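The excerpt is restricted to a subset of chains, each kept in its original location.
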Amino acid sequence: RRSRRGVEPQRLPAAGWTAYDPTLPPVGEGTIHKATFTVKEAQQEVAPGVTQQVWTFNGTVPGTTLHGRVGDTFEITLVNDGSMGHGIDFHAGALAPDEPMRTIQPGESLTYRFTATKAGVWMYHCSTMPMSLHIANGMYGAVVIDPPDLPPVDQEYLLVQGEQYYGPAGAPGNADKIAARTPDAVVFNGYPNQYDRTPLTAKAGQRVRIWVLDAGPNESLAFHVVGAQFDSVWKEGGWLLRCGQAPGQASGACTKPGIGGSQTLDLLASQGGFVELSPPAAGHYSVVNHEMTLAERGAHGVLAVTG
Amino acid sequence: RRSRRGVEPQRLPAAGWTAYDPTLPPVGEGTIHKATFTVKEAQQEVAPGVTQQVWTFNGTVPGTTLHGRVGDTFEITLVNDGSMGHGIDFHAGALAPDEPMRTIQPGESLTYRFTATKAGVWMYHCSTMPMSLHIANGMYGAVVIDPPDLPPVDQEYLLVQGEQYYGPAGAPGNADKIAARTPDAVVFNGYPNQYDRTPLTAKAGQRVRIWVLDAGPNESLAFHVVGAQFDSVWKEGGWLLRCGQAPGQASGACTKPGIGGSQTLDLLASQGGFVELSPPAAGHYSVVNHEMTLAERGAHGVLAVTG
């Protein structure tokens, strides 16, 4: 009988398992970005030794990351190759939900067009009821819209927190556990503890930006990096803390820091932001949800820093 | 046997049911506002098919909303027409709690006088132990104190999140469920999903302000409007984001927006704020606690926008 907690950190993923790439993909060319989001339902190993039916946008959990600039337009073709109704809701664009967010049946498609007029890390997710189950089963992802004056950094990552509620082997999750808010695992980018095995990387003294989105469906996120302090923090459209760095001055320590630093960014479900840090020396900096029970249930990874 | 979740969205309220008016009432005349708050204990349909004994200020859940300006004085006569001790605590005024917040017995009354020296949306609630039960059973509400330079908007609403923990039919809630933090329903303005039936309304392009208070007693609130983005957000006494709009320039889109936008305002129990948005086109914009299990337990409504 599988334990209620589900995550067994000592157990290994199946042969051939690969981590979800945590690198933020570059901004696409031009100002109009087209993409196809194909809904796929598939058996996947969602944690070491645990196979479930996941529901995905384009086969991965989280789904494809979109990255653009303020003012860019995105034209997404949603194709339902699944066995039940699904839809999509992009927080990144303001529009009347009725048509673009409607549920489409297997074999159908729709075009969802939005202009990203505001910067931030915006959640997208399946818009079909019960949304808690469609999100928990893998139907979520991020749209990153850079603020116009965002300085370049040496390393730029994206971590999306999700939750896993296991049903029997091969099943599409467990709605009772969702209703009880007792996740078996809490994960960054779809798989518990994956960046303990294949860490995020940086060099000592480099400037690192980590975009963070809490996709829920339920839990909060107290985002912390062991051994690091955040000199710049952005949350939901504004700076909470900002290093006085000039644009283009990417590497090394923050030259005009504010007086304070942040140890932890707090997000509730569907919120996002980013933190910036500069690891001072080579070593292993854990990246955690500092709600410790959730870290121990898989919301844990490592930033491996070389000299 | 009633399910643990309690909320059955397909079930209808009893005939004659009316929604709690979500419109923020206007500021009263003058600078001294007098009101009587009568404690009433009564049987009410708190959700479709669920009748409980609610404890109220003036017969509604939430109780009477007060709305004033910085510097206004409120003189509240609290009358206990119930069967047990009750009291009141207004966060909107700073004062020594001992006398004004004391518990009064059935048949007694007291006068609670406070001056609102600071802007915000302030919780009030019964001050009698166990407060978790008195709040869960309906004894909470809001005092809205406008910041002096707050621009007018086209539509101004107030949503107060509460929680329901059902006992047997007609009972005053269930203290064990409160202690276990397993609400049967989470609600805006006292009734699950009520604004799915009688939506908030606006016209496309109008500017809408929604004041939000999380009355708890326990849960957090990730306040989101599907299809909309917040260009202005105020939380606990300060702006998190502010549209560069000149005072008096009420309608339409934000003309000097900041670079960022907010998808979700995070509140813990007893916190409040407001968000501003401008729905771009006609349609149905859901208003939710984006902690999805709580949305599905009733923290859901609709903003219906006409062209």
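By letter and in written order, the chains are A and B; residue numbering begins at 1 in each of them.
Here, contacts are C-beta pairs under 8 Å (C-beta built on N, C-alpha and C of every residue); 3 or more make two chains touch, one makes a residue touch a chain.
Please read all numbers here as calculations on a predicted model, not as lab measurements.
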Copy count for the complete homomeric assembly [2 present here]: 3
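The rule we apply is simple: only the chains that are shown with their structure count from here on.
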For chain A paired with chain B, centre-to-centre distance based on mean C-alpha positions, whole Å: 31
Chain A to chain B touching residues, read off their complex: 70, 89, 91, 94-99, 101, 117-120, 122-123, 130-132, 135, 147-149, 178-181, 216-218, 220, 234, 236-238, 266-272
Residues of chain B defined as touching chain A within the complex: 4-5, 182, 220-222, 224, 226-231, 233, 240-241, 257-266, 277-286, 290-296, 305
